[in-house]
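The excerpt is restricted to a subset of chains, each kept in its original location.
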Amino acid sequence: MNKKTYTLRELVEFLSAEFRGDPNCVITGITSLDNAQVGQISFLNDSHYAQYLATTKASAVIIKAEHLDENYSGNFLIVKDPYLAYAKISALFDDTPEVTPGIHVTVVIGEGCEISKEVSIAPYCVIGRMVKIGSGVRIEPGCIIADEVVIGDGTRLCANVSLYHKVKLGSRVLLHSGVVIGSDGFGNANEKGVWRKIYQLGTVVIGNDVEIGANTTVDRGAIGDTVIEDGVKLDNQVQIGHNVHIGAHTAVAGCVGIAGSVKIGRYCMIGGGAGIVGHIEIADRVIITGGANVGKSIMEPGGIYASGIPAIPHRSWWRILARLMNLEKLVQRVKLLEEKTK
Amino acid sequence: MNKKTYTLRELVEFLSAEFRGDPNCVITGITSLDNAQVGQISFLNDSHYAQYLATTKASAVIIKAEHLDENYSGNFLIVKDPYLAYAKISALFDDTPEVTPGIHVTVVIGEGCEISKEVSIAPYCVIGRMVKIGSGVRIEPGCIIADEVVIGDGTRLCANVSLYHKVKLGSRVLLHSGVVIGSDGFGNANEKGVWRKIYQLGTVVIGNDVEIGANTTVDRGAIGDTVIEDGVKLDNQVQIGHNVHIGAHTAVAGCVGIAGSVKIGRYCMIGGGAGIVGHIEIADRVIITGGANVGKSIMEPGGIYASGIPAIPHRSWWRILARLMNLEKLVQRVKLLEEKTK
């Protein structure tokens, strides 16, 4: 019901696309080629899916010039990057509910806060002392914001987010439910077997246009701050250790764990479930594939790194595993053969 | 103190078991054979534990006919599947506190909701607009439920659960604390290095009798919905990406990450810490062992797949690792030997 409808003329203008077809056709939603209904717009990014062009019920297709097929007589929006065009028009059909402006009467606010008049703060949020909240900020129910936090303009906190003291969020940041920012890093010194806590004296500084997925955690710095630069995207259940520094526009998929004091460059991509050991550096534009364990610094920009093993039928795997565990013996056997045939 | 007591006669009837012993014996709890106290009932599922039969203090033992030992003169409930029988009677001794019926005065409720009269909604829950809540629903404190959510009969939300807009839960669903359902999937299109958000226009549909563990996250669909069918069991800290479809009665252990658009069949079992790459399909009744990384579709039903490596003493492992990293050289050495001895 929050969905709007658009004519193709409007969408063509919005995308600055070339066009072939009926500009008055009305579009009510986006979908994939194979599941499309009349009234929906779809997109073809990958020639793999070109087979669906002939049968799709979509009322219009966003397409590259090279995929355009004269045999198909529908409506086409021709762009260089259909996937990017799809991203752009997805915003038009976003049905996230709008919120009531203002601060709900149940919100508890500490002394000395500076809160913009254009905010929406939902029931049962608790805001500490000397917190600064910018214009257009949307804070959903159950968020807890500790003392001296700073939240930039247009930032949205989904339900049940927890921000520790002094955390700084830039503008247009999106934190999903269950996110925790500024919890203590894992710092302990050993005294005769017993762990002594190292108090975590830094905080977390997050840039603009950062999105952080549900239940992701970002620890505050031990000394100095944990830093997430502009445009970084973290998926769900990512763990960022203390004093990590993530460069601008790096994307980190779900369930990745990044240990303390890691410095990651700009424009990197870290695949799901990867683990990165502490105190190393990763250069710009490096890609880490899913499930890989990064054990030392990667100083050369732009490479792709892997160490994951894909699952195979378990009996075959166990046989390989047995051979792997005896690899040393095999090497010795080969050595012996080499000596014999010298 | 919420625990009830039962005579063996009652338990025998409840399980439709065969019986040998004193039906008037009173049972106050369940335990394992080796830790049993007088008054408790235990079970023997695995012949491995038969050694404890002679010494257990349990007042009764649930057992298979084949394990029944004439030398032991206690009370026996004879069933085909003692583990299943244990599951059934565990429900009788459940001590989860009962809740006050009704909606607590502090609950904030939006316009247009349809809420059954037989519900319990605890303090500081926030319920959006046009939410539908069925009969017998139990919502514990601090749950945040966004607009247009539907919750089926008998469903229970533990404390601090977050449901995004339009999420649909079936009947008798159990969501543990910290669960997040309907957060945005990880969708971004790249425009000259900068990520453009792909708005996530679908929602999450969860069937009946689904249980979801603490701090597990399920993302909403990008286009179309993420679907969890009836009887699925997800453990703690599982991550389900956007547009994943999980077939009925599949069980997923803790810390598993399932990337976007994965289709998993019915009656599958996914072991702890496994990772499943996006856009693949897994057939019915497939078993993925713990720690495995599934990298491509598994179309044949019923197999077992693995890729995890069990830990060994680290020096041995490092030696193997060094050999593994030079496996190519070893293959070349063997090739050379083969040519020499031709």
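Labels for the chains are A and B, by order of writing; each one numbers its residues from 1.
Note that contacts are C-beta pairs under 8 Å (C-beta built on N, C-alpha and C of every residue); 3 or more make two chains touch, one makes a residue touch a chain.
Quick caveat, the model's predicted, so the values are computed rather than measured.
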item	value
Overall number of sequence copies in the complex as this file defines it, 2 displayed	3
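We adopt the following convention: only the chains that are shown with their structure count from here on.
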item	value
Rounded Å distance, chain A centre to chain B centre (Cα mean)	25
Contacting residues of chain B [partner chain A, same complex]	108, 124, 126, 128-129, 142, 144, 146-148, 160, 162, 164-166, 178, 180, 183-184, 186-191, 193-201, 215, 217, 219, 222-224, 237, 239, 241, 255, 257, 259, 274-275, 277, 288-289, 292-296, 303-307, 309-310, 312, 319-320, 323-324, 327, 330, 333-334, 337, 340-341
Footprint of chain B on chain A - complex, ascending	29-32, 35, 81, 83-84, 86-88, 90-91, 93-97, 104, 106, 122-124, 140-142, 158-160, 174, 176-178, 211, 213-215, 231, 233, 235-237, 249, 251, 253-255, 267, 272-273, 290-291, 308-314, 317-318, 321, 324-325, 327-328, 330-331, 334, 337-338, 341
